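Below you will find the structure I want to go over with you.
Every protein chain except one is present and positioned as in the full complex.
Up next, subunit A:
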């Protein structure tokens, strides 16, 4: 790519020109191959490692297991308590996704379609939460609040905290709503539909594509969330999510003999996302690229 046109300009013999072009392409191809390899390597190791015996992993140097130990998953499921972790992760992700979409879509609807005093202030408040960060400091008052509300012994406390960080989804829905014509709202209003009815019967169905992308994003974010579930389950191991349970194995006294469980656990955490990504990788990417423009 880089030099092909230069060769064309300098009028070198055709064969040299061709060699230059192919050489450049080969180099770029090789570069891409190496990058893709480096990116996939840890994931491939994880996948195969989860099917090896611990001895085989420790002996090392091999990529593909001698005998595929599917029993690792069964044992991790029961002994390392991954069934519990998986259920907790599912609950946390599903509940905070539904909550985030409801809260954010209601706010986006009135901000975009209604006039009321304090609108600019509200939008500014939402924007500021996306940029101000004082790190783990906020976790402590959040935790103390949940203790007061008696929500620290369930995952609902974490769910509420994750829902409270809905500014990003709010802005996505807001910009999507801006692109929707108001004709349907007006028609419904003339037909006697209430504001709440318009939200439920007109806005939500029209928002569906944006809600889908938002759901994907929120679900994955909650699924991958580490710090909040960690802090909230310090005294409640039975509430740990996959991410937290896995990191406990890494620091546990038995880490060295449980490498295969850790790989199996990592696979359990990664696989659902990988499947979703395989089906909808465009939506995932749209999300990131969209964040730059909007």
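The rule we apply is simple: contacts are C-beta pairs under 8 Å (C-beta built on N, C-alpha and C of every residue); 3 or more make two chains touch, one makes a residue touch a chain; residues count from 1.
Quick note on the criterion: contacts and distances are computed from a predicted model.
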UniProt protein name of the chain not shown, from "Isoquinoline 1-oxidoreductase, alpha subunit", "Ortho-halobenzoate 1,2-dioxygenase beta-ISP protein OhbA", "RNA polymerase sigma-70 factor (ECF subfamily)" or "Raffinose/stachyose/melibiose transport system permease protein": "Raffinose/stachyose/melibiose transport system permease protein"
Hidden partner chain, residues of subunit A it touches: 1-6, 9, 28, 31-32, 35-36, 38-40, 42-43, 45-46, 49, 57-58, 60-61, 63, 102-104, 106-107, 109-111, 114-117, 119, 122, 125-126, 129, 132-142, 145, 160-161, 163-167, 170, 195-196, 199, 220, 223-227, 231, 234, 242-244, 246-247, 249-251, 256, 259, 262-263, 265-266, 269-270, 273-274, 277, 281, 284-285, 288-289, 292-293
